[in-house]
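First comes the structure, then the notes that go with it.
Of the protein chains in this complex, one is absent; all others appear in place.
Showing chain A:
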């Protein structure tokens, strides 16, 4: 793969996935939909880390370790985020982001 596919192609794929995730996180009204967009963005960052590891420093482990840490933090984030979604739903009976506007004043 390394000899055939240039690094830039992989990075472009990751950039595309990041922008798709960003669009999802910004445009969805459902909080779970927003979280799914954020998951896509985190995945694209992981692709970048693994690509730079494989192409530029394949004998080291820094890129892989960093990617594993990102996965762990993302798992923690999604667990707490979805718990918050359920708590919000219980209190307001909606998970629509523009109906949850108590702090708007």
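As a convention for this text, a residue touches a chain if its C-beta (ideal position, glycine included) is under 8 Å from a C-beta of that chain, and two chains touch if they have at least 3 such contacts; residues count from 1.
We adopt the following convention: contacts and distances are computed from a predicted model.
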| item | value |
| --- | --- |
| Per UniProt, the name of the complex member that is left out, chosen from "Protein-arginine kinase", "Putative ABC transporter ATP-binding protein YxlF", "NADH-quinone oxidoreductase subunit J" or "Chemotaxis phosphatase CheX" | "NADH-quinone oxidoreductase subunit J" |
| Touching residues (missing chain, whole complex) on chain A | 1-13, 15-24, 26-30, 32-33, 35-37, 39-40, 43, 46-47, 50-51, 53-61, 64-65, 67-69, 71-80, 82-87, 89-90, 93-96, 98 |
